[in-house]
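Only one protein chain is missing from this complex, and each of the others stays in its spot.
Read from first to last, the chains carry the letters A and B; within each, the first residue is number 1.
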Amino acid sequence: MSGYTLAELSRLLRERAISSTEIVKSCLERAERHNGALNCFISLFPEHALEQAKAADSIIAAGKAGPLTGIPVAHKDIFCTAGFKTSCASKMLDSFIAPYQATAMAKLDAAGTVMIGKTNMDEFAMGSSNENSFYGPVSNPWDTERVPGGSSGGSACAVSARIVPAATATDTGGSIRQPAALCGVTGLKPTYGRVSRYGMIAYASSLDQGGPIAQTAQDAAMLLGSMSGFDPKDATSADVRVDNYLDALNNDIRGLKIGVPREYFTPELEQPISDAVTAALSLLEQAGASVIDVELPHTDLSIPVYYVIASAECSSNLSRYDGVRFGHRCPEPKDINDLFCRSRGEGFGDEVKRRIMIGTYVLSEGYYDAYYLKAQRLRRVLRDEFRAALDLVDVIVTPTSPTTAFPLGSRIGDPVSMYLSDIFTVSVNLAGLPAISIPAGFSAGLPIGMQIIGNYFQEARLLNVAHQYQQMTDWHKRIPGGWQL
Amino acid sequence: MKWESVIGLELHVQLATRSKIFSGAANRFGESPNTLACAVDLGLPGVLPVANEEVIRMAVMFGLAVDASIAGQSVFARKNYFYPDLPKGYQISQYELPIVSAGRVQIQVDGTTREIGITRAHLEEDAGKSVHEGFTGSTGIDLNRAGAPLIEIVSEPDLRSAGEAVALMKKIHALVRYLEISDGNMQEGSFRCDANVSIRPAGESGLGTRTETKNINSFRFVEQAINYEIDRQIGLVEAGQEVIQETRLFDPDRNETRPMRGKEEANDYRYFPDPDLPPVVIDNDYIESVRRQLPELPEQKQQRFMETYGLSEYDSSYLVANRETADYYEAAVVAAPEQPKLVANTVMGVLSASLNRENLDIKDSKVSADKVGNLVIRIADGTISNKIGKQVFESLWEGGGDVDDIIEKQGLKQVTDSSEIGRLVDEVIAGNEAQVQQYRNAAPEKRGKMIGYFVGQVMKKSKGKANPKQVNLLLAEKLEK
Partner (left out) sequence: MPIKKTQVREIAWLARLAIEDEAMAGYAKDMADILALVEQMQAVDTSAVEPLAHPLEIAAQLRPDSVNEENRREDFQQTAPQTRDGFYIVPRFVE
């Protein structure tokens, strides 16, 4: 039963052709069988999952099931799950059992989903390769010598290898879309404020946003519908109605105006990816959409702007890990500052420390205006460019990543080259817009992702376009070899 | 050389909300450690702050009361530093865009009124407490206070003496209590003061190097600390040394300030707008709705007391100094509407003395306002004398009861029957022949003084109940004969 989409499982469950317990058992079996090779899970909760499955089965038997009742999902280990280890892939939180439930988790619980386990990630979501994990790197199911992308590498990997039909993830600069692209699955970063951040461990508060990774746009729509909505516990959550994402999937895309920013087709972009996106655009044109050029002239500045803002926010957000109330404490501190410095020095990995250092620097006296304030001004420039472009078109289509999955270890020693892997995704976070990455081809056996960016709170439109594309193609149905179903 | 001191205050006032500024935990004092610290207060991974609307209302109310401008958009910022009782490694405060700015208040010192500028007032969260006593080699951290709402009120360096500083502090203290936005309890730390002090040669306009003395929690200590600082700085400069810009602590046991240890290094707080909290947007309608909630403020009340009750400036200013006293006074006047002045005397006299004696707040007075009113009526209508009035007040204070019952039961009614008084006068004249003779031999201008002796004797015989005016008149008449 692995390999079924979430929508198919949902139908089979309600037809009572299969039970949640059977599905969950199968997921757990696959997780245990393949995790050694893929390392996509930090924790698995078999007992808890089977209990939840049993409860779901009785709800189904009582005829009270919703579309997600009994569906197994994996959660990125960045979401607080009450009573379960929540590590953020950091030594700092290796022994942290969350004492409360993240809002997105509570919403998915209420919808009847079953939590299989918590997925691996870059430590505190900082990274683009999932190599910055205290629990070791995750492998790409298409080539285990390659990275799955990051930071939600574990979630993308688990869906790609068909261990779970869908998973939750978070995206600060591309952390849902880039791993989805590199693993050949569908990943949606919603509009900033669409999904509550309460209980989602913060990396960069003004950029972080939770969302789903799934096999198809339809599955992503089902999950997003349940995760979304205003949360009084999150002051940045948007009090905007949640659309019925499923209803919109089948809307006609004739007359759809697609913008293509030439700035994204740089020399660094691998040719097969450029070709795949061009081919996809032709296909959409055949379906009745029109394609026009749009300008996003300051795209090249999005990486510097992103690293200033994200690092500044992270340096402050991660100050709470001081060894006093929770998390790692160094052995035998000789005084209070020794406790702070060594607990943090030991508890955080290299990339986290690097970003804390950069963030501390750009906020410090004498540098604030030149770096932080400058970046915030440019953030407005970048956002306004998107707004202007989206006044002309309904969606913007770009490649998700300039390259396909790169070999493990190939960029880890060079932070700047690693940062540049996010060149096509970070500006969307800076603007707070929604965007989806969907499979759009292959290059040398590795998946290619295409990004569709929409206007604020137009997730329904994105999912509609993605779904229509997936009706015309089968890239999303290709399954990596070696993870027999 | 003659020196002038330049003083500005920062007052940290805890707001009297039910819940904390960014969480739903109770904002209370004196509970078992860490029982009032919820996930948000502890800064657990993943939690988010949401601002309490009541805190915003209170800040706007304060701003209106000091005639300040209210920011249409105010921004919460993070002040980053590590401290064991600061859970998140940053304090949420306001930095560039505070909610209140450019206000003013008036203070009276030695009969002169001065206007003191209020630079700004901003909202912030309090930190927890570090407890050193009872832990050997370690410190205990209690985060019950973490997240308690504070408004920090910053004055312009307009103050020129410790006396003025105390007057400002008292003024703000009265104001926040009038507005009912803080209990102003200094023992519990709800009202704390940092004093910035510098000196300069009198008449100059430049500013000297200032020191900041932190966390002073009584009016008296503020006066002592500032005076100590002024003297210390003058001493330094006159000895050819320099004042160092630093943070100091006041030690009330030794009546001195000394540099704060542990915080000597220059801090770089790396303020930036808190990305978890969008700006607080306040429109004019909201400001006007808060303005309508404003109670009568001390100056307005004083004006009214002078006009309506005919009180002197001194009496009225005493009575409005805090809202409870003013309310008590007015409640007593309701019971004795014809006698506002006499009521004022009673409140400022016997009542105040009794409260001071037992160190009680007026709200805990053992004699209610309406009884003070009843008592005043009985003095005014001549039922009892002023002196007996004090006695009745003491009875009320000690044992409660009703004014008329006490007068009746203790037989304190003033004797106004002139034949009864005449009998007593006759007895005194008969029993003091020598003094009577002396009186009669004395020059008329000296007699006025001498009659006091006979009045005293008659009052004594009447156990204080005789009407002193009548006694005087009758004595004067009968001694002439």
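Convention: a residue touches a chain if its C-beta (ideal position, glycine included) is under 8 Å from a C-beta of that chain, and two chains touch if they have at least 3 such contacts.
Note that the coordinates shown come from a computational prediction; the quantities given were computed from them, not determined experimentally.
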Chain not shown: contacting residue from A:H48, A:R383 or A:R478:
A:R383
Which of A:S43, A:T81 or A:T236 touches the chain that is not shown?
A:T236
Among listed residues A:D335, A:D391 or A:D474, the absent chain is touched only by A:D335
Checked against the full complex, the residue among A:F96, A:Y264 or A:F406 that touches the missing chain is A:F96
Omitted-chain footprint on chain B covers residues 17-19, 23-26, 32-39, 42, 44, 50-56, 75, 82, 84, 130-132, 135, 137-143, 260-263, 268, 270, 273, 275, 277-281
Name, in rising order, the residues on chain A that touch the hidden chain in the full complex.
95-97, 99, 191-193, 206-207, 232, 235-239, 298, 300-301, 303-305, 307-308, 315, 319, 322-329, 333-342, 344-346, 348, 353-354, 356-358, 360-362, 364, 370-371, 373-381, 383, 415-416, 419, 430-432, 456
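Following the convention adopted for this analysis, only the chains that are shown with their structure count from here on.
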Averaging C-alpha coordinates per chain, one finds the centres of chain A and chain B separated by a number of Å equal to 57
Show me the residue ranges of chain A that touch chain B in the complex, using the header's touch definition.
79-80, 86, 88, 93, 96, 98-100, 102, 197-202, 204-206, 232-236, 312-313, 315-316, 318-322, 324-326, 336-337, 340, 360, 363-365, 368, 372
Using the touch definition from the top, list the residues of chain B that touch chain A in their complex.
39, 42-51, 78, 80, 82, 84, 87-90, 139, 141, 143, 268, 270-272, 275-278
